[in-house]
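A single protein chain has been omitted; all remaining protein chains appear in their positions.
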Amino acid sequence: MDWGWVSDHLDLVGHYTGRNAYLGLIAVAFGFLVSLPLGLLCARYRWLYAPISALATALYAIPSLAFFVVLLDFTGLQDRTIIIPLTLYTLSVLVPAVVDGLTNVPEHVRQAATAMGFGPLRRLLQVELPLSIPVLIAGLRVATVSSISLVSVGSLLGDSFGGLGYFFTRGYQIDYPTEIWTGVIAVVVLALAADLVLVAVGRLLTPWVRRSPRTVIRRRTARAQARAA
Amino acid sequence: MITFEKVSKRYPDGTVAVDELDLHCETGKVTVLVGTSGSGKTTTMRMINRMVDPTAGRILLDGEDIARRDPVRLRRGMGYVIQQAGLFPHRTVVDNIATVLVLLGARRRAARLQALELMDRVGLDRSMAKRYPYQLSGGQQQRVGVARALASDPPVLLMDEPFSAVDPVVRADLQNELLRLQADLAKTIVFVTHDIDEAIRVGDRVAVFRTGGQLVQVDTPDRLLAAPADDFVAGFLGADRGIRRLAFATTAGLALRTPTVAVLGASAADVLAAAAQAEDRWVLVVDADRRPQGWLQADRLASETQVEKDLVQPLGHVFTPGSDSLRTALDASALSPDGRAAAVDGEGRLLGVASGSDIATAIAADLRQLERGESARHRPGR
Partner (left out) sequence: MSIFTDFWGWFTTGANWHGSDGIPARLSEHVQYCLLALALASAVGIPIGLLTGHFRRGGLAVTALSTAARALPTLGILYVLASYQPLAVFPVILVLAALGLPSILVNTYTGVVQADPDAVDAARGMGMRPSQVLLRVELPSALPLIWLGIRLAAFQVVSTATIAAFVSLGGLGNYIRFGLATRDYPQVVGGAVLTVVLALLSLLVVSLAARLTVSKGIRARS
């Protein structure tokens, strides 16, 4: 591992890190924007959940490269060719996260809110969604880390479409391990950084949650967090 | 027997759960630990099977310090029943009960057979054997929990609020089962509850704890009711403890008088005459077998020819001297239109009546006996 090379090419690494972050985070953002209403519908109309979940699962099973390639025909070689599959992948994590988060709101809390005169929208915004945050964040963490990591496969389509994957594809082609390692390490660091940011955001948004690591987790909440894993 | 010698439990953050406890739990008796929340009663019980270890003092089991014993082996010799039963959700009822037996080395078949017998013992229908806990009601789950604890026939039974999670009717049932089992098995039972009435009902001795882990008073239920050590205990016992105490007072020595009796179908005029002679304003109506039917005001017979059933005022209830308590007698007297309680024998036939003042005299005498520390105490049936 030649650190000299890295320090020489820091600006390049920075550029591709930015690209990777952009592609990954946009995918998650869109994914969340789609999952939220979808999840809400599934939580309200239970019969929708099975088919939508099945669809998201099937989408997730499509190997990323094949997905990119098939889309090439329709979208040409652009950012969106990468972003669309990544967005669809996040659905398999985020839709269940939204549904689980909402259904885990204790029934007695929901009823108390209704009894106090909260209309459905206000109850959703002020009670149900806030209480769903832990599960939502758990889902977002998985989606974000996976997306950032998956962006790298796009490098097989072209230099600028794989974010930090650029380094490992090139490194492999010219047989220069340092470059491959640089790419790998940078992806991991970026993903972990994003994860930490989300953890911090989660903590900030939920001052009421007890922090003890030995807190007994309620069965359904535990299950929801595990499902997101 | 179990002895606590200056046992304390202090947590790192300063909380004192148990404060220098000296307590002796007699072999073959039920010792109830009762008190407010945070009074250390559960912690105390859990120190017996070393689920919690004391920070000071020692606990002796039949004279031997339990700190020297392997906790796992210690626990296998004790039954442990907790509030939510703690049944294994993944095992059937019969396998749940057989758990300790298998743990001790029994073969599964033999263990299951024994488990089925235990189901009979605790009043569970054998058809439940193959069911899973989620299919059982709260009361049934608790019975399984007790059966499981009794499976290896341990000399000691630890019960932590075992009946608190079920409704009052089921709770009374379970308490009766326990008393019945204990009459048969005579185990050393340590029973924790926050319900003073349950404590009095179930306990041979009751230990009252205060918040902060302090033992305030240990006594038999009736001495506890008669003479609480301080205001805290008195308050904890609640109102009308004087009357509740009477459940422990026997009616054996109660003086009985003969009332004017009217047999159903007898001539009204005869009864009226007898009543006038005895200066009795009320007449006790009985059937052909001398079973009390109710009270009848003598005057009402003036306009009648015969003693009829529909003239009679309801009896409330009767009491059996010797087996019923003074509380039952007092209650019968309170329900009677002229304050006289009807005493019957084992077959329900009239023996006599006790007037309100007779009962009051008996109550006072009993209290004096209690204070002198005398007399066999009456174990309440009701």
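Just so it is clear, A and B label the chains in written order, and each chain counts residues from 1 on its own.
The working rule: a contact is a pair of C-beta atoms (placed from the backbone, for glycine too) under 8 Å apart; a residue touches a chain by one contact, two chains touch by 3 or more.
As the structure is a prediction and not an experimental result, all values here were calculated from the model.
Taking every chain of the complex into account, the absent chain touches A, B. Only one of the listed residues, A:33, A:109, A:125 or A:192, touches the absent chain: A:192. The missing chain, though absent from the display, is touched by one residue of B:49, B:114 or B:355; that residue is B:49.
The hidden chain makes contact, of the residues B:18, B:34 or B:82, with B:82.
Residues of chain A that touch the chain left out of view are 57-58, 60-63, 65-67, 69-70, 73, 141-142, 145-146, 148-150, 152-153, 155-156, 164-165, 168-169, 171-172, 175, 177, 180-181, 183-184, 187-188, 191-192, 195, 213-214, 216-219, 222-223, 225-227, 229. Residues touching the missing chain, restricted to chain B, are 49, 51, 72-80, 82-92, 99-100, 103, 132-135, 145, 148-149, 158 (touch as defined at the top).
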